[in-house]
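For this view, one protein chain was removed and the others were kept in their places.
After this line comes subunit A, so read on.
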Amino acid sequence: MPGRALDVLIVEDEVLLATELEFLVQEAGYHPVGCAMSSDEAVDLARSLHPDLALVDVHLRDGPTGVEVVRKIHDDCGCVALFMTANVKRLPDDFAGACGVIGKPYSEHGVKTALAYLAVCLEEGHAPGLPPVGLALAPAYAELWGLTETPRSA
């Protein structure tokens, strides 16, 4: 497994997606530390569990609150968030502080390679290359991790 064993928080209101994603994260060699279905739950879990990475859907049980969740957990807990949404175009330009986005529908392989890529980025502080197919980085993180160009391929 490339990179370190990340603690991953899943924020997704569709229970089948969340369950499968949890399996997938585990299979890829990381630790799923919890699943949140609403924005309050997500912020509470992020504060108490201090995950390395939060996978956040934009539409949660209490509405399109995923963007605010990302902003809060980024500002309050310094948690790195990654959007997983079918509505990539509706994300704010600054990604609300998230490191990037995986567009739905994603594939099993797409998520695994994205996680492996991000694990290396977080561990080493710079990107091992261009992001894999399906993953688009936020401009701020692309710069932080030493990439000058960020093709949005998700």
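Definition applied: contacts are C-beta pairs under 8 Å (C-beta built on N, C-alpha and C of every residue); 3 or more make two chains touch, one makes a residue touch a chain; residues count from 1.
Note that contacts and distances are computed from a predicted model.
> Missing chain, UniProt name, options "FAD binding domain-containing protein", "Histidine kinase", "sn-glycerol-3-phosphate transport system permease protein UgpA" or "C-type cytochrome biogenesis protein CcsB": which is it?
"Histidine kinase"
> Touching the absent chain: which residues on subunit A qualify?
Against the left-out chain, subunit A lists 14, 16-17, 19-21, 23-24, 86-87, 89-90, 103-110, 113, 133-134, 154.
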